[in-house]
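For this view, one protein chain was removed and the others were kept in their places.
And then chain A:
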Amino acid sequence: MSGLRILVPIKRVIDYAVKPRVNRAQTAVETASVKHSMNPFDELSIEEAVRLRERKVPVSEILAWTAGPAKAQDILRTAMAMGADRSIHVVTDEKDASSQLEPLGVAKLLQQVVQSEKTDLVILGKQSIDDDACQTGQMLAGLLGWSQATQASKVDVEGDMVTVTREVDGGVETLKAKLPMVITTDLRLNEPRYASLPNIMKAKKKPLEKKTLKDYEGDFSARLKTVKVTEPPPRKGGVKVEDVDGMISKLKELGAL
């Protein structure tokens, strides 16, 4: 084998530190002028791919791929600054309902990417923090008929054998599978690096290919309809009492004593 061809699909989401707000129409969360960044799990995927190469696993190419609005280009640049070699951006129109992608649509797209790019290994985040669906990796493995290892906390590649450790209730589980395969990443896999300035500069010169959904064959339209989006009920505030007597009378009042 001439070296692994790794595909890392990533997604642009509302920054995890930002508190999302539901829009007035209660159809979605507000995304306009809200800070966005790369889905945290996808940072782990990129980092892991780069680390595999640094660990002298023969890697011939790391390809970052995303489908999203024009601004999603920023996270591809970040991915390339972290160490991806090139990237593909499937530009979608946020306002066009027919280009809203769901996990199945994304998995179908990725299936075609894998085939055209002759990918051996797909590393993707176990879930994106906006819809928390946790499905894309599994669906992709199903469509391709490949082995899958989800929620990886450690990945070792030797020849065409991959050993993946995953954390499960009450311990760890170790899986072994042959390439090609799909791996989804979990939070303790690694600690993503900062994009350093020299690498950000270099990333600007790395190839970024733009595509649209029309470049792929098939039906990627959404099958689910969002009925309503609401915020969780606000927490009721507590009360402060002045002293022990105040606390006792309050507890009595509430019927706790």
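In this text, contacts are C-beta pairs under 8 Å (C-beta built on N, C-alpha and C of every residue); 3 or more make two chains touch, one makes a residue touch a chain; residues count from 1.
In this text, contacts and distances are computed from a predicted model.
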Complex member absent from the view - protein name from UniProt, among "Cell cycle checkpoint protein RAD17", "D-2-hydroxyglutarate dehydrogenase, mitochondrial", "Elongator complex protein 5" or "Eukaryotic translation initiation factor 3 subunit K": "D-2-hydroxyglutarate dehydrogenase, mitochondrial"
Given A:V18, A:M161, A:V229 or A:L257, the one touching the chain that is not displayed: A:V18
Touching residue (missing chain; options A:T27, A:T174, A:S196 or A:S249): A:S196
Those residues of chain A which, in the complete complex, touch the missing chain: 14-20, 33, 35, 37-38, 40-41, 78, 126-127, 129, 132, 134, 151, 167, 186-187, 191-192, 194-198, 200-201, 242-243
